[in-house]
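With one protein chain held back, the other chains of the complex are shown just where they sit.
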Amino acid sequence: MIKNFIISGSGGQGVLSIGTILANIFMLGNKFVTYCPCYGAEMRGGAVHCEINMSDDELLTLQNEKADFVIALNQMSFDKFISKVKEGGTIIVNSSMAKIEKTRNDIKYIFAPFTQEAIKLDNIKIANSIALGVLSKILGNLTMENVKKAYEKILKDKKELIQKNLDAYLLGYNYIQEKEYA
Amino acid sequence: MQVYSIPNSIKKDSKFTFCKGCDHGVAIKIIAEIIDELNLRENTVAISSSGCSVLLYDFLDIDCLEAPHGRACAVATGVKRAHRAKGEEKFVFTYQGDGDFASIGLGESMHSALRGENITAICINNTNYGMTGGQMGPTSIMGQLTTTSPLGRNKEYHGFPIKTAEQIALCEGTKFSARVALYDVKNILKAKKTIKKAFECQLKNKGFSFVEILSSCPTNWKLSAQDSHKKIAEELTKIYPLDIFKDTIDD
Partner (left out) sequence: MIEKSLLKGNIAIARAALNCGCSCYFGYPITPQTEIGEFLSLEMQKRNLAYVCAESEIGAINMALGAASSGQKVMASSSSCAVALMQETLSYAASDELPIVLVNVMRAGPGQGYIYPSQGDYNQATIGGGNGDYKTIVLSPSSVQECIELTYKSFYLAQKYRNPVILLVDGLLGQMAEPATITQNPYPDIDTSSWRLDGAKDRPSRNIHSLEPNQNKLNQHVLKLYQKYQQIEQSEPDWEEYLCDDAEIILTAFGTMARSAKAICNHFREQGIKMGVFRPITLYPFPYKRLRELSFKAKYIIDIEMNMGQMLKDVRLGVLSNSQISFIGKPVGDWLKKEEIINAIKNIIKEQYASI
């Protein structure tokens, strides 16, 4: 089984952080994984996205035109990547920073106000982890042990942020009900 | 009483292959004497360059590495840093012509000076490209006839020459920069003293040291050895004054 992911947003939204964490979660789950960050020409505030491929077998196709799952953290990335969602795939959108709009009927949409939820948790910067929690719920097969390990690894120099991010992740994980997504 | 001897750091079987009246021989000999006097022979890696100065390793009985044209200071940087990575301080100097140091290699030369690389660069300035037959170089003086300035160097048409020792003195990492000449015994002794000072700058781990040597090129200047030296004394030293432009070794 191969699954492809695109996580997108603008510089400063933590796109690459949750990308790395997701890739690490897969690695800890003994999957084959590739993680590829892509920056715009701008150093700050520009478009950022990363592509993650996950597979049970050796990954041979490294670049894919489309993804099974897309996370879009703002309007710009929503507009850019909506066409990159595979038929039957899912897009997870930060409705705090993008309009709720469904132009395709061959994919699943999940809109949630990640930024507003993050502000409620007193830290706007953890909106990304809420989004990752939502994705994780949909994927269904990530163990909390590996999620925790991945956060601990990536945030080893900012230990105080680990628990906050895990809280955000869990908030995201519990945010959507099974039926909403069905 | 011994009046003359060949320095230990000169190869015993070496034959003088430079043109008659060329100052390269004198320059290399005084460098060899200084290496002997400072007891550096067994701890030195010299970097030769392109042009007549490449032949350094034919004369000096020390470890020598040839650099691509203009890159001697970069190569010297690599040598110096590599040994330092092993915890060893080697004495590293370059021996270059003015075309090599100040034209094609100006970037490498000046950046080594700017970094304060703890190496010594010796630049033979004979105001032309000697080995290729006397073309206009970065140091050819106004009005100088060369094979590529047949009507004489002209500021409108060819632009200005570089005063290398003065320019290198401006770099913060340069601790010593001087210009010397070899046209008479007095100046040869002075040159030796100056080069020795530059070498000592490196031995004291102070930073970049540089000596430009005004040298004769009788073949391409189409002058006798004697007249070449007269030209240096009377003409070139007016344009390229002999001086120490910077000495902050003891600062």
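By letter and in written order, the chains are A and B; residue numbering begins at 1 in each of them.
Just so we're on the same page, contacts are C-beta pairs under 8 Å (C-beta built on N, C-alpha and C of every residue); 3 or more make two chains touch, one makes a residue touch a chain.
Source: prediction; values computed, not measured.
Contact with the chain that does not appear here is found for just one residue of B:Leu65, B:Ile141, B:Ala225 or B:Ile249, B:Leu65. Considering B:Arg81, B:Lys155, B:Lys193 or B:Lys222, the position touching the chain not shown turns out to be B:Arg81 (whole complex).
Where chain A meets the chain that is not shown, the touching residues are 20, 23-24, 27, 32-37, 58-63, 65. By the touch criterion stated above, the residues of chain B touching the omitted chain are 11, 41-45, 47-48, 54, 57, 60-68, 71, 74-88, 90-91, 107-108, 111, 115.
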